[in-house]
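This is the structure I have questions about; it appears just below.
Apart from one protein chain that is not included, each protein chain of the complex appears where it belongs.
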Amino acid sequence: MAGSSYGTIFKLTTFGESHGKAIGGVLDGVPSGIHLDLEKIQQDLNKRKPGQSEYTTSRAEDDKLIILSGLFQGKTLGTPIGFYIENTDQRSEDYADIAMAFRPSHADFTYTHKYGIRDPRGGGRSSARETACRVVAGSVAKQIVQSIGIQFSTYVCKVGGIEMVKNSFYTSPEIESSPIRCPELEISKKMEDLILSVKGEGDTVGGVIQCIIQGVPVGLGEPVFDKLHAELGKAMLSINATKGFEIGSGFASCEWRGSQHNDAFDSLTSTKTNNSGGIQGGISNGMPIHFKVAFKPVSTLLKEQETVNELGEKVIIKPGGRHDPCVVPRAVPIVESMAAIVILDFYLRNKSVTL
Amino acid sequence: MAGSSYGTIFKLTTFGESHGKAIGGVLDGVPSGIHLDLEKIQQDLNKRKPGQSEYTTSRAEDDKLIILSGLFQGKTLGTPIGFYIENTDQRSEDYADIAMAFRPSHADFTYTHKYGIRDPRGGGRSSARETACRVVAGSVAKQIVQSIGIQFSTYVCKVGGIEMVKNSFYTSPEIESSPIRCPELEISKKMEDLILSVKGEGDTVGGVIQCIIQGVPVGLGEPVFDKLHAELGKAMLSINATKGFEIGSGFASCEWRGSQHNDAFDSLTSTKTNNSGGIQGGISNGMPIHFKVAFKPVSTLLKEQETVNELGEKVIIKPGGRHDPCVVPRAVPIVESMAAIVILDFYLRNKSVTL
Amino acid sequence: MAGSSYGTIFKLTTFGESHGKAIGGVLDGVPSGIHLDLEKIQQDLNKRKPGQSEYTTSRAEDDKLIILSGLFQGKTLGTPIGFYIENTDQRSEDYADIAMAFRPSHADFTYTHKYGIRDPRGGGRSSARETACRVVAGSVAKQIVQSIGIQFSTYVCKVGGIEMVKNSFYTSPEIESSPIRCPELEISKKMEDLILSVKGEGDTVGGVIQCIIQGVPVGLGEPVFDKLHAELGKAMLSINATKGFEIGSGFASCEWRGSQHNDAFDSLTSTKTNNSGGIQGGISNGMPIHFKVAFKPVSTLLKEQETVNELGEKVIIKPGGRHDPCVVPRAVPIVESMAAIVILDFYLRNKSVTL
Partner (left out) sequence: MAGSSYGTIFKLTTFGESHGKAIGGVLDGVPSGIHLDLEKIQQDLNKRKPGQSEYTTSRAEDDKLIILSGLFQGKTLGTPIGFYIENTDQRSEDYADIAMAFRPSHADFTYTHKYGIRDPRGGGRSSARETACRVVAGSVAKQIVQSIGIQFSTYVCKVGGIEMVKNSFYTSPEIESSPIRCPELEISKKMEDLILSVKGEGDTVGGVIQCIIQGVPVGLGEPVFDKLHAELGKAMLSINATKGFEIGSGFASCEWRGSQHNDAFDSLTSTKTNNSGGIQGGISNGMPIHFKVAFKPVSTLLKEQETVNELGEKVIIKPGGRHDPCVVPRAVPIVESMAAIVILDFYLRNKSVTL
């Protein structure tokens, strides 16, 4: 009810404020007997962590994963995996006397009103730091579904007005060869230039992430309300700074005719086109699942901004720290993680469809 | 788990195949002591039903709501409201010997594989007929949240390539003055022409629906996973034929700079702009909530289409019945219903944030 | 949240007041492709219905099941089964001016305070009439789990101070040969005499029901909170008029020594004793599951009782209708139904323990 859990069978519950002792979570419903490569999880965490390049924030934080339970001799026990990641950047100043300013387009204002109290240290619970826990869970999910042949390709397809040409299934090395995680390297170069230019102005810019999932068996997704793309949509829109979600042909589809848009079957295993994005009637049809997620420009600027404080007084703020001029490169592992969680959860849900 | 329920406190569970005896549902968690206007629910159902105009299907079905429980002398008891709507178009032919064709971009193929069995009469459970039950629940939710000052404005803002100019909060009479439910009447006229032209070709066309919600109190939405726009996204994407969802500035936001996109506070109750779409950090901020939903062109065509049947044999299908050349006019009450269900559910969830 | 649903994968949601139009429900998560014998469901309903003998209420109600969805040519579609049972005893008097009396040990008082409104016609939602819907769901569940070899034996083992000697797995014909559903016929005869005697005084008496389940595979039940006997306990205690639940050795176990109570393994498939009641650490161990449920004497008496009305005024009530002098004979199918629902739900849950 309070929204800190995600999934039904494979279920992640997270906790933690950005500048408290630690963030962490519990991963329940993990199938038993599966060997987990902990090093891979740490690598996925490293893809999300700050300080990877000049295109993201240079704040260096060591997101070291500590697992407390659920494994024995490297294998899952079927019991919950409890874990945490220390906040190396804890703060304990006295905030008692400050009428805090509400940063524009942040959650400061809404948290204060909802709870009557908020953690004034950084974004607190609303900080995107929480997504590190999703990467832990997603990395576990990815290892599990890869064992049944499911593969992910997730990359940045747009930054500002600069857009990729060909959205195909790129490999991880192809994606990682770009600091932006945009596998068309010429396009990536343009994005890098744009981001540095925006950064130079103390400003930020948004982008779009593409995710393609291959090898998903037919039958994942539950009618009526828990359609596979509806749950993917929720999963993606729960990531900080997201503004939109498209499955398959997306918003563009509304300009098409049905006769152009329909995916004709050419056999019992494939369709000629894939405007459906691998999902029909909310259920996977065996074709690649592909969707896009829109991210707004980051709200934290290195520019002065006018706002009001808790007393309604007009104040000027200018954050002093490091920040992300563009969040999408670091959001790639988060999108992929949430996708993996959804796919594994629906895979497990689908097991009870027949006796 | 099987996906036939939606909501956490205010919870709808639906049942029914399109050509079985009836569709219906149970609405649990309805606050007690509220007078419901049953006539208004029927009116909302009528907005969704087939046969309203030449721009939608001319199949006339009388969606007569029958309520079985949960009310006493017109007031809600706090107990579940059970209801059903008869299918006047029931069929009972013998389908035993037919190798059924899989209609392109329908759910025939995925249902058959998921369940190993499907109701061959019409779309069965995958038919959009199920959404009538959502309109019942949504209409109840709307009446309840209207009593605390929350208002909805939902309309068609785009059909094919034709788009509205000014997306403001239109009244219901303004919207209903257009057969397309597009309140800019000149634009509506162009949409009508397009739809008739597409219909003449036996084809279909998609569109976009805009929903604006005013009067939502600050504080609705639950971090981290159950952000208000994430749940709105799921609710919308669970509607048949949807392909995309945008909150506030949506996909366009990725081309903006943060300094342009941030919504500056001008007081403790409002921001100068509303690119956030009334939601910050997943929690309503008191500004109008606005979002868009993309619908693909309907998959059922009055044209011949090539496909395969259950045996993998190539076959030609040409549906003989009436159909919707464009689904968005009838989808308006469905979008508004799902929005009302989400808002009421989060309103009730928010009551437990403090003791 | 509002408590009208039970189960996680195999999930029943019910609705209906005792004297409204109908009671009914939705059964979601039914595995697909299973042939259901609808006549058997009606037979189970008949075991619960009033008017079966002089030992239960003579009010004759025809609990005719109407199924609206979820089946095609007798087989489950994997989609929800919607159903209802008409209330033949509907009432529509004007209750506006009566300060209603609170019947002792009924839910009149608590409903009025909780909801600020109540259906004054009979027990409304608190009536045990709702349990008919559980019997529908339980009968479906029983048919499904019987197909994998799970069998139930449920009977009355105690009425007032009269108790059975040997609690073994009796067959349905053995149980049904007694009007009390107590398969030790001499004991049954004594129970019949006691009930008639109590009935003659306008009074009521309680009893205990024993349920034994054979053929349950090893592994059902989820640690930590959803232990199999914990969920069986909740299921049973949610039935009207229940006061206690015992698994295996129950309350008596506290007087034993561990060395007497421990169930020694004599092989990898069985233990010498079964004090555990077929469940160890919350998980079925393959031995028969056996538990007991205590029912209080029915609260509705054919005697004058002093009470207060809604204004706090002292009043005398004497119900005029027919009533059950002892509820346990009719509660047997309800206990068995809830047990079947729990077992099937955990069977389906257990499928996701491994990949």
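Observations, loosely collected:
Labels A, B and C are assigned to the chains in the order they are written; within every chain, residues are numbered from 1.
The rule is simple: a contact is a pair of C-beta atoms (placed from the backbone, for glycine too) under 8 Å apart; a residue touches a chain by one contact, two chains touch by 3 or more.
Since we're looking at a predicted model, the values are computed, not measured.
Considering C:154, C:210 or C:271, the position touching the chain not shown turns out to be C:271 (whole complex).
Considering the full assembly, A:124 is the residue among A:50, A:104 or A:124 that touches the omitted chain. Of the candidate positions C:32, C:210 or C:285, contact with the hidden chain is made by C:285. The chain not shown here is touched by just one of B:73, B:168 or B:352, and that residue is B:352. Touch with the hidden chain on the side of chain B covers residues 1, 9, 29, 31-34, 78-79, 144, 147-148, 223, 348-349, 351-355.
Interface residues of chain A facing the missing partner chain: 1-5, 8-9, 11, 13-17, 20-26, 28-30, 32-33, 67-70, 72-73, 75-82, 84, 96, 114-120, 124-125.
By the touch rule set out above, chain C reaches the unshown chain at residues 1-6, 8-9, 14, 102, 104-107, 109-111, 113-116, 125-126, 130, 158-161, 198, 201, 203-208, 218-219, 221-227, 229-231, 233-238, 240, 243-251, 253-268, 271, 275-277, 280-285, 292, 294-301, 303, 305-308, 312, 349-350, 352-354.
What we mean here is this: only the chains that are shown with their structure count from here on.
Think of chain B turning onto chain C: fitted on CA atoms, that turn is 180 degrees, to the nearest 5.
Comparing mean CA positions across the assembly, the chain most remote from chain C is A.
Centroid to centroid, with C-alpha atoms defining each point, chain A and chain C lie 46 Å apart. Note on chain placement: the centre of chain B and the centre of chain C lie 38 Å apart, centres being C-alpha means. Work out the mean CA point of chain A and of chain B, and you get 26 Å between them.
Among all residues of chain A, those that touch two or more other chains are 1, 9, 223, 349, 352-354.
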